[in-house]
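Every protein chain of the complex appears in place save one, which is left out.
Going in written order, the chains are labelled A and B, and every chain counts its residues from 1.
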Amino acid sequence: MPLRRIFAITSILFLAVLAVSPLKNALRPYRGFQRAFARLGAARAKSLQAAKTYQQQPVAIRQIWLPDFENRVDRCTTCHLGVQDASMAGAPEPFRLHPATYHTPKDSGRFGCTACHGGQGLATLEKDAHGDVADAESPMVPLKFIESGCGRCHSSEQVAGAATLSLGRATLERNGCYACHTVKGHEAFRSEAPPIEAVSLKTGAEALRRWLKDPKAVDANATMPRFQLSPSEVEELSNYVFSLTPGRTLADRVQAAAAEPTGDVAKGKALFAESRCISCHTLEGKGNGSAPELSKVASRASAGWLLAFIRDPHAFNSRTRMPQFNFSADDARHVVAYMESEFKDFDAPKEILDPLHVNQTLAEKGKVLFRQKGCFACHAPGVEVDRFGPALDGIGDKRAASLDFGKRTDIARTLPAWLEAKIKAPGSFQDGLKMPTFALSPKEAQAAVTALLSLGARPVPQPYRSAPTVRASLLPGGAVGALMDKYRCLSCHQIGDRGGDISTAPLTAEGSKVKRDWLVNYLVLSFTIRPILTDRMPVFRMSKDEAAQLAQAFETFYLDPRIPEDPYAGQPATSRDPVEGKRLYDTLGCRACHILGAGGGYYGPPLTEAGTRLKPGWTYAWLKGPQKWRADVRCPNYGLADADALRLTSYLDTLVKSSTASKAKRGGTR
Amino acid sequence: MNGNAFSFSQLGTLIRGSAVYRSIVRHGTAETNRNRSLVIFENLFLHVHPVKVREKTLKFSHTYWLGGITVSALVVLIATGILLMFYYHPSVPQAYRDMKELKFVVDNGVFYRNLHRWAAHLMVLGALLHMGRVFYHRAYRPPRQFNWVIGVVLLLVTLLLSYTGYLLPWDQLAFWGVSVGTNMAKEAPILGPPLRFLMLGGNIVSENALLRFYVLHCVLLPAALFGFLGVHIWRVRKDGGVQGPPEPPADDEVEP
Partner (left out) sequence: MSLPMPSLKVVESNDPVAVPKRVALVRPDARATLRRVEERWVMTYPNLILREVICFQVVVIVLAVIALLFNAPLEGIANPLETPNPSKAPWYFLGLQELLHYFPPVVAGVVFPGLVVVALVVIPYAKINLSARPLWSGDKARTRLWVGGAAAFLAVFFALFGCWPIVVPTLLIGAAMFSVYGGQLDGRLRRFLVSVTLPEWIMTWFILVATVLTLIGTFFRGPGWSLVWPWNMYPPA
């Protein structure tokens, strides 16, 4: 072919290929989206003026710039044009209005999009933006883990409105994850697993073997995970456990308790019910489930140990959540007699609680295993300065490229997928991994992954941080601290961001809420406060002195500055008008939920003795906006004026306990 | 159409006849050999060529155009490189951010970056193949010995250019690629560690290293490349044009 013709062809091709890129540029998808949005907006617009506004929007890249939030630039709104547009409710994606949450859609300008959703804010193409590319810092967070975004700023254990995140944080704590993994804020975590030396007092060789093989199979509430142990390893560990010598005093106590005469089963049954054991334990699956299942406990623990333990749980395990019940010597025997008669595994071999004859060689091997498998992290904490597993701080920002997927070629190469697989089946990545299997429910696993994803590599900037208002450091020391420890208040109640979720009454502002005399009586003998709830605080048989000491401490420490001590101060005298308050009580329809005197609803707490129980400051503060104090409460916010709220308060404050009324309300119902 | 073509050729004649055009291009249309010679030696850039070349050197198998391909890649690199410099800041983390902006916002940004990247690979590959070709054609023999040495230097400069450019996007690939490479340099006895320190402006790959690599990539190494490349091409001409494969004794050769 003549040279000139080749030259002609290459020249044309040359110009053609150089024209492709500008052409592609002119046809970028977002331009089409913006035109479609303008049409959609105009079609949905209520007025001609509004339609015109849609049509006049220029086609351009839109962005939310957050200079004080890591200099974020989120261009998501270039395509997601309707996130803040109320007329786009139910519109097709990408134009739909953002679902309503605490912060959306109103706070989009403050938080942008990627703070919660992840992905690449800078990108203007779907694939790039949603992060399905190698250069994305993080791909978008799957929606089922979206509450991890809340956790980036809200560092407290419980986050209102983020149920999955809160459950996840509780799951991490409850399963002892922090015993092996360092996480900021949980450095002081100590597992409540029993010290290993005293186990031989409690259980037998066969029971221990079964437990080691799979704790969850023995007790569905077990928090101890399943380690991948071979039968020989189980044997070695059992030998090690039985080779240890428990403390002299404990051994003596168990021995002495075993020698005591048996109690009365019928009395024990009544005591068991009255003590509300299933507030924490379960009985054949019924109950709270935060403490061991009791239906077969007598085949796991010897009678002597049970008796000695119930009398003084903290001597056996200083970290247990079980409170001191102050049973009389006889009562404790009755309870154990009842447990021994009913709570047995009747299929188990007779010798299940027989001790093991220790083989020293196996015990030595077991000792090595105890270290290798990381058992010490929970059962002998404090020995090691460093945690057994890798730190989890920042794991929520780890890039998928730096994760070892090993054998798991079946899952997506993303961080959430990796975490989910790791939590569900830790050993599936490769052989010889040390992390045990926790057997979490799918919901717990989802929640735990959400909580882990909320552990960012960098703290969010100060203005975005939301710290809990009351920190756990508010726990008192001294005699009161010892008392709160004895009765394990934090096992059920929350104080600040710490404590269990069994009780619905946090103690954070208890001193501002209830009157001291009432509290003393309540601590001595508790009763159900809301008739609709069957659960109540167990009766601890606290002495009057102890109760008074606690009540005084609560009134001193657990105050909320937002609750006035005297709500009437500085208000006109007319506001203190119980008669007008009574009228308000009737007109507002409070009786629909509250019992007062002879009639009323069962949903809320009875108000017959409101003046005995509640401080007027609290009543007033509550009436001004119940949701401010508990997000999920049903009590309506009537938007009362100060004077009206005070009148109602003063009326409720007049409702005091008559000496005869108290008897009927006492005690619990099952 | 005819009328158009006519007016086009008329326009051409008009332009070529204008005083301005005559002042720029001082020879007529290349229809005579005289004018064809003038095209070459009246032009600063073309006069690295002789006016006439051996016909056989034009054959593809003579050189496989490997040198030409390498220089073409270089031209593409210069053109796209200058465009990229308009958007690039050699600082952390803006350098990486700029890559994103090129990709997401800048018109044709991805295209220029891709061109630059792939042309760089082509240039390294072309230089290597060119060297192999020259070796097997024994084109390093006298009088071309020194031009071969310049070629080796050019290859090293090309590798360094590519390597310094490798760091500039400041992504994981760049950072660890350069970390691995400079850790090798550290192993050289005596000179290694100080040389590495000089290159990186510190003991690790950091923002200092980014700035140094940027200056090397955009100023020093290109300057060195142009210098050596000029000499290289000029010597090709002085040594009698490109040297193809060694020729077997032909029929028309005689022993005197």
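Criterion: a residue touches a chain if its C-beta (ideal position, glycine included) is under 8 Å from a C-beta of that chain, and two chains touch if they have at least 3 such contacts.
The structure presented is a predicted model; accordingly, all values stated were derived computationally and were not measured.
Trainee: Return the single residue from B:8, B:21 or B:136 that touches the missing chain.
Mentor: Looking across B:8, B:21 or B:136, the contact with the absent chain belongs to B:136.
Trainee: Can you tell me which of A:10, A:55, A:543 or A:574 touches the chain that was removed from the display?
Mentor: A:10
Trainee: When the complex is taken as a whole, what residues of chain B touch the one chain not shown?
Mentor: 30, 33, 36-37, 39-40, 46, 49-56, 58, 65, 68-69, 72-73, 75-76, 92-93, 96, 99, 103, 110-111, 113-119, 121-122, 124, 128, 131-132, 135-136, 138, 140-142, 144-146, 148-149, 152, 156, 159, 162-163, 166, 169-181, 183-189, 192, 204-205, 246, 249-250, 252-256
Trainee: Determine and list the chain A residues touching the chain excluded from the picture.
Mentor: 3-4, 6-7, 10-11, 13-14, 17-18, 20-21, 24, 134-137, 398-399, 401-402, 404-405, 413
Here is the rule we go by: only the chains that are shown with their structure count from here on.
Trainee: Counting only Cα atoms for the centres, state how far chain A is from chain B in Å.
Mentor: 64
Trainee: Report the residues of chain A in contact with chain B in the complex, numbered from low to high.
Mentor: Residues 21-22, 25, 61, 75, 120, 122-125, 128, 135, 401.
Trainee: Help me check something: in the complex, which residues belonging to chain B touch chain A?
Mentor: Result: residues 97, 99-101, 103-105, 107-108, 110-111, 171-172 of chain B touch chain A.
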